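Single-structure report; data block below.
For this depiction, one protein chain was excluded, whereas all remaining protein chains were kept in their positions.
Order as written gives the chain letters A and B; numbering starts at 1 within each chain.
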Amino acid sequence: MTNSNQALSTAEKVNQSLQKRYRAEKRFKAYGIGAIAFGLLCLVVLFTDIISKGHSAFFQTYVKLEITFDPVEMGLDDPSDTKQLAMADFDSIIRNALKEQFPEASGRRDRRALYAIVSNGASFTLREQLKDDPALLNQTVSVWMLADDDIDTYVKNREDADGETFAGRISEKQMGWVNTLIENNQIESRFNTTFFSSGDSREPEQAGILGALMGSLLTLFVTILLSFPIGVAAAVYLEEYAPQNKFTDFIEVNINNLAAVPSIIFGLLGLAIFIGFFEMQRSLPLVGGLVLTLMTLPTIIISSRAAIKAVPPSVRDAALGLGASKMQMVLHHVIPLAMPGMLTGAIIGFAQALGETAPLLMIGMVAFVVDIPGAITDPSTALPVQIFLWSDSPERAFVERTSAAIMVLLAVLISMNTLAIWLRRRLERRW
Amino acid sequence: MQAVNTPIQKNEKLNANTNGTDQKKTSTDEMNNSAAKVGKTVGKPFATNPKMTMRNVDVFYGDKQAIHDVSLDIGKNEVVAMIGPSGCGKSTFLRCLNRMNDTIEICQVKGEIKLEEMDVYHPKQDVVPLRARVGIVFQKPNPFPKSIYDNVAYGPRIHGLVERKTDLDEIVEKSLRRASLWEEVKDRLHAPGTGLSGGQQQRLCIARTIAVSPEVILMDEPCSALDPIATAKIEELITELSEKFTIAIVTHSMQQAARVSHRTAYFHMGKLVEVNDTKRVFTNPEHELTEAYITGRFG
Partner (left out) sequence: MDKKSMERHISHKFDEDLEQIKNMVLKMGGVVEQQIVDAVKAVETADSDLAEKVIRVEDDVDLKEVELDEACTSVLACRQPAASDLRMVLAITKMTRDLERMGDEAQKVAKMAIAMQDSGSKGYEEARHIGALVQKMVNTVLDAFARFDVDQALEVARTDKEVDREYKSAMREIVTYMMEDPRSITRSMNILWTLRAIERIGDHARNIAEHVIFLVKGTDVRHTSLQEIERRIGKA
């Protein structure tokens, strides 16, 4: 009887505590959801901010003008002569076209304001056009040309949500001319190909990220090529061959410490060794890659060691038991099985390297580089450095370009992580 | 309730098991320490036609001695079972036979282990040819995460046993047939070996081992992760394999030792207590500790 009584009371107690446990469980779950929600919220705010600021950079304002390719004005008689073409004054025919359209601008100041509507890069467009089609000489054609960044900003933002007019840095006269152009359908917003196809520029409307992107990719190429094989080899040696003693312990502690060393220290190291001692040039993707290799190695070694450790010992035993040598065991079994883990770690390291700015500043990859680098020995800059540079510029058009560049960087990072997941899925095997 | 074994029976048993060993001197007081009762190995540790001979083998893990002065022969085409309580050193001893203990840095082996003329622990002896002659099957089925075919072909490939693909096919088929697995897998040789059932995986591991044509096969509790049916198949296989190979098997199942082996060796706390014909060990063991272990009297 006492037994059944006890059993009953135990069940009751359990039932009572069960409610409490359920509540505790729910709370626990809620904390987790809260944490994730907070993270997501931050991410959404960040993305909204970046996208709302940056999306407009993907469009660029163009102005249509009736251009007369007057050989006298340009000082050119043979369009096929590259020397003449290079020397030709295309700005004057643009000025003429503007003067023709807006004859009311008469004073020096007004004229200058008028001429500022079109980007000073527009003359390059005309030059290219004439070069492609020499028959245009002496003819008058409608040409779409880049608008100046201030005009671009005004066109994009002239009416905000409250219906108030936003002038930006342009004068009222300019505003009037632009409005006339808009009324005449002589102003158009087009997809900004310049942004993706050119290097840096002082003029925001002519600035692009291709140079920085190429610089980043070249740097990353050097980093991948060096750090992955070196990191994997080091990890394999430490895990499979190194004897367990004070020295390997010392190495291990040091590797773990290096992973936490601020990246700028690696920049200083690179500056001292590669540029100071080996006398390499500054601003090279090669040097950047070497520095980032130093920075990424600890991450790759640590993650590769973890992946190698995770290979079940039974597989090693099986290989050794069959009479495989240690190298055969490592090459045939351990590395293939550890590869997904090693790749994941490596790609995280590369993504980190791709977003790294500080060490690159130290080795001079912060330079203003207009040309798009084609090799690892061409001076270049990198995406994050470009973002850093642009974010420092006062022009409003650079603000949106900064955000756009961040979006590009994020896109590259996301695609790298996707690649990591895909590779892991692809290579992962169950055992 | 009174215990089955009265003190008189105890004395009788003591006397019965003493035959020529120092057990006669064992006083009741000393019996409290069972380690003290392990003296010289009793029974028949030596074979007339030995394939492997072990003499005065000591194994140390650092400062700790795991195996004390073990001498044992494994006869040609003989199945020797090694039994004993957990931690008695039987697996350690088995792994000495093809130097699988080499991977453990602090493990040190003294004494002499010979595979016919080959001195297993000679400093100049490479483990690769040794392991090609002495294969091992582990407790947990551990096929490589590769196809069934590649699993079996791995050994012959790394040892360069074949030159042509057709020869390799032949070896794979023969090994799988010998491991009684061919009929079950012949249609899916290129399916992953890890997709097989536990028992099939273990037979695949056996096929992988015999593909190298070793002379001795070591089995370290090969059935402990398997169900009774799969166990029965492996045991049947062991009996068949003993026609061609010499087999040493460590097992926790005394019935298994009784079923498959010719001789049984009983280890206790790193010492080899008794080696005798299996029939003898399971009906009338010489040593009191063996008796206590196989009748289930160890707490």
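Following the convention adopted for this analysis, contacts are C-beta pairs under 8 Å (C-beta built on N, C-alpha and C of every residue); 3 or more make two chains touch, one makes a residue touch a chain.
It should be emphasised that the depicted structure is a prediction, and the values quoted were computed from it without experimental measurement.
Colleague: Give the labels of the shown chains that the missing chain contacts, considering the complete complex.
Modeller: So, spelled out: the chain left out of view touches B.
Colleague: For the full complex, which residue in B:G43, B:G155 or B:P285 touches the chain that was left out?
Modeller: Looking across B:G43, B:G155 or B:P285, the contact with the absent chain belongs to B:P285.
Colleague: With the missing chain put back, which residues of chain B would touch it? List them for me.
Modeller: Residues in contact with the chain left out: 1-6, 8-10, 12-13, 16, 19, 28, 31-32, 34, 254-255, 258, 281-285, 288, 290-292, 294-299.
To be clear about the criterion, only the chains that are shown with their structure count from here on.
Colleague: Chain A to chain B: how many Å between their CA centres?
Modeller: Those two chain centres are 61 Å apart.
Colleague: Using the touch definition up top, name the residues of chain B that touch chain A in the complex.
Modeller: 98, 100, 103, 105, 127-132, 135-136, 138, 140, 142-145, 154-155, 158-159, 192, 194, 205, 208-209, 212
Colleague: In their shared complex, at which residues does chain A touch chain B?
Modeller: Its residues touching chain B are 243-244, 312, 314-325, 328, 332-333, 337, 429-431.
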